[in-house]
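As you look at this complex, bear in mind that one protein chain is not there, while each of the others sits in place.
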Amino acid sequence: MQRGAGVMTPTTRLSREQLLDMSYYLALTRSLEERLVNLYRQGKVIGGLYRSLGQEGESVASAYALEPGDVLSPLIRNLGSMLVMGAKPVEILRQYMAKETSPTGGREMNLHFNDLGLGYLGQISPLGDMISVMAGICLSFKVRDESRVGLVYIGDGGTSTGAFHEGVNFAAVQRLPLVVIVEHNGYAYSTPTSDQTATPRLVTKAKAYGIPGITIDGNDVLVVYEATRDAVEKARAGAGTFMIEVVTYRRKGHAEHDDQRYQPKEEIAEWAEHNDPIDRYTATLLEQEWVTRAELDDIARRVSTELNQAVEECENDPLPDGATALSRAYARPPQVEPLWFRRLDG
Amino acid sequence: MQRGAGVMTPTTRLSREQLLDMSYYLALTRSLEERLVNLYRQGKVIGGLYRSLGQEGESVASAYALEPGDVLSPLIRNLGSMLVMGAKPVEILRQYMAKETSPTGGREMNLHFNDLGLGYLGQISPLGDMISVMAGICLSFKVRDESRVGLVYIGDGGTSTGAFHEGVNFAAVQRLPLVVIVEHNGYAYSTPTSDQTATPRLVTKAKAYGIPGITIDGNDVLVVYEATRDAVEKARAGAGTFMIEVVTYRRKGHAEHDDQRYQPKEEIAEWAEHNDPIDRYTATLLEQEWVTRAELDDIARRVSTELNQAVEECENDPLPDGATALSRAYARPPQVEPLWFRRLDG
Amino acid sequence: MAEVTYLEALRQGLWEEMERDEEVFLLGEDVGRYGGAFKVTEGFQDRFGERRVIDTPISEAAIVGAAAGAAHMGMRPVVEMQFMDFIACAYDMLTNYVATARYRAGLSTPIVVRGPSGGYVRGGPFHSQNPEAGFFHTPGLKLVCPATVRDAKGLIKAAIRDDDPVIYFEHKYLYRRLKDDLGEDEEIITPIGKARIAREGTDLTIITWSAMVWKSLDAAQTIEKEDGASVEVLDLRTLLPMDDDAIMASVRKTNKVLIVHEDSRTGGVAGEITARINETAFEWLDGPIMRVTAHDTPVPYAPTLEDCVLPQTEDIVRSARWLLAY
Partner (left out) sequence: MAEVTYLEALRQGLWEEMERDEEVFLLGEDVGRYGGAFKVTEGFQDRFGERRVIDTPISEAAIVGAAAGAAHMGMRPVVEMQFMDFIACAYDMLTNYVATARYRAGLSTPIVVRGPSGGYVRGGPFHSQNPEAGFFHTPGLKLVCPATVRDAKGLIKAAIRDDDPVIYFEHKYLYRRLKDDLGEDEEIITPIGKARIAREGTDLTIITWSAMVWKSLDAAQTIEKEDGASVEVLDLRTLLPMDDDAIMASVRKTNKVLIVHEDSRTGGVAGEITARINETAFEWLDGPIMRVTAHDTPVPYAPTLEDCVLPQTEDIVRSARWLLAY
């Protein structure tokens, strides 16, 4: 992330370099997922593949609004956020392929990994749980008088969980510096948001917790950046917890295996043609003449080269040695003994 | 409950007989608790004693707004609601004293018992759990096209639970005929509501679920009756789930053992002197000349006699036979076998 | 007579019960228009309508709570957990509310909570769990773990008709891999609480359930072929209530016991079985009761790691040989 670099462009708080930087992350996110689709089709991805197509904008732009020292917790579709925070494409690839060299040594899948130094804490599957964990991280910021902020994502579906409620309420009542991004992408697996909650605007949930909230166009990269930046700055200044509802759309199925039959084809096409966050962002950058076509082409080439390298770098990495599965259940003892039947002679 | 009896008094939807009937339940609630305090001091109550002093109004009036066939689930302080639904004082006494003759045969305590025929379902201790159970009961009403309504209570503290959130959201999205009464009585055990949630008005939580909600004076019996009645009628007509925040005050400690040191003495005195629901109700009835002092005195005598009888009836009832503890863990087998050591000779 | 899968048998069982009794209804995440993450309920909403096949919000606790409330009123709800790993979110509701309802309050709560459990599918820590031990310890619940195509159908039907709450652990590895011909004539209902001898034997008893029945049968066959020893395999089918009689009868016959479960070792169900045998048939034992289980870690994702953590057929073979030689 190229924080604070260069001179601000008019109407944004971002420099040209930063705008290009976001273009890079947007392109990287989309292209990395395309690589993953190829690997998935080749049977090299172990387990499912989850896409963020059409949602890359809100992931990248919201993460981009953070400062060094801040911490976010991504969901499965926040690949863009992870990359902005400094996760490497090769790490993502290794995770999806369960390589020995992956950040979790093959113990966990896809985006489920973390680097608190860089500022990201991977999710676990049960939805909503990360909110109170992030509240706890923000509690440490507050107790230690550190000027750091947390950011956590939750899907429209995830807002139905008790964990969401308890977590946001806890953060709000403790006035913790946490920004909650509610990703309103229309579906939770096959379930439309209207079967998830009776409120048409998820941001009304902020009121329940006595915290400010806004709804924004999640596919407008600059709007997401500005809104998140505002919330982050207020949280950093001690104003407590914020909620941002980003309105976006999940153009792919829940996972690669899902045929999306429950999503009207026209609906998908409409968003793809007229509301793609990358297309819109690119158009603005070019229209405003903040960047040139050549610069964007450069980015595309760079992304392609980097991803070629990344795939090459890890594709042939081995799976982890089976026995490593027995380490690290506890700090002490650091190793689970192999059970008696594994110690018998063949 | 004397439903639909007599002629309506002006400005209410209640007849004189019904107004007196509510007076009766109010007096019965308060006096029964006083009897329980005596028994508690005599060491005859097993376990804790929970008072609703100063909150009897909202319990009685909200329950009174229901019709035969409706079902409510009371909290520990909704003694008045239970009585209105038809629970007998002697049953409450027996429960508190763990008598063999108690509705649960001594298995459960205080208000934790139920009679679905009469329309009440006792709570379990984990707060919030009853909301989704009541949603399920209302789901049966909806699926069967029955014109019945459910009512469930939750404390200010209880609104923090994940169970509350999941339960209300479920009811709302399914448009179930459920009225949720949020009892804003200032404290959850020792915790003031401001440490429970950052919203000063609990009714804002209704917005989160896309359902209508109102805040009312919980110590104005007629207001509570009217508001609940409205909500119940709408729910019955198919308009879905409603939330009513009743503003009241817990004048006693969490339980009889609690010295309330965290509640300012002046605060308690203020509510006791100027905002007692029974005093206010009585004053209105007399002012409006809907009832006479003599009628109220009659009620007081009747309550006293009934409670004398009730205490007498059960005080000497035996505790349950120990062995009955082993029945009814399952429908089949209906009996847990005594463990081997109980079958050994002494 | 076509072969059907374990999953299809389950579907049939659900379908037949819904046809038979209109109080039976389904609720869960994505069970309606999508037909469930594993398509167990595909087509059900078309047939039975939205009132009997309900897509719910992501709220495991509320789903179970709502099922309980409906059950009190005489309905027969069948809840799907998208993965059994998420049943943890309904733990309070199941153990504190549902399990105790009859005992403390005389309430009838005939619900079934079903869903995919188990590993060997490279699902990682949150899509591979066998959470039965977490509920095994709660009086008031019944726990059912079908191993066969026939039982997938017969036990779901029995579970739905049971007047007590049942948690029904399907094994996702078996869903589409296991096939059998169920015939067409008779109605299949498998009584809850009765174990099944999956293979007769005289020298050693393997007590097991769910997917481990198949690994145990494979092991038994290998041992018969290679060692000439005769191994009995007892498929418990239901863990609560447990079929003590069937267990003890087999122990008295073979005098040696190996318990095999997929879940991790410490606090797993094998401990209870060991205790019961020990209490009831101690004198019949010619060797220690031994366990083959997963290791005491979460289930990791990478195939190599998962293979190390979970029990394998070869582990059963070796353990059985060790016990036979004891």
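Worth pointing out:
The first chain written gets the first letter, and so on, giving A, B and C; residue counts start at 1 in each chain.
We adopt the following convention: contacts are C-beta pairs under 8 Å (C-beta built on N, C-alpha and C of every residue); 3 or more make two chains touch, one makes a residue touch a chain.
Source: prediction; values computed, not measured.
The residue from A:15, A:169, A:241 or A:282 that touches the chain not shown here is A:169.
Within the set C:56, C:250, C:264 or C:313, the residue that contacts the chain not displayed is C:264.
If you put the hidden chain back, the residue from C:8, C:55, C:92 or C:315 that touches it is C:92.
By the touch rule set out above, chain A reaches the unshown chain at residues 104, 107-108, 112-114, 116, 121-122, 124-126, 129, 131-140, 142-143, 162-163, 166-167, 169-170, 173-174, 328-333, 336, 340.
Considering the complete assembly, chain B touches the hidden chain via residues 46-47, 98-100, 104-109, 112, 124-127, 157-158, 160-163, 188-191, 195-197, 262, 319-326, 329, 336, 338-342, 344, 346. Of the residues in chain C, those that touch the hidden partner chain are 85-86, 88-89, 91-92, 95-96, 99-100, 103-104, 125-126, 133-134, 136-140, 240, 242, 263-264, 266-275, 278-279, 282, 287-291, 296-298, 300.
Basically, only the chains that are shown with their structure count from here on.
Here the spacing of chain A and chain C, counted between their Cα centres, is 36 Å. Each chain gets one centre point, the mean of its Cα atoms, and the points for chain A and chain B are 46 Å apart.
Counting partners per residue, chain A has 160-163, 195-197 as the residues that reach two or more other chains. For chain C, the set of residues touching two or more other chains reads 56-57, 59, 61-62.
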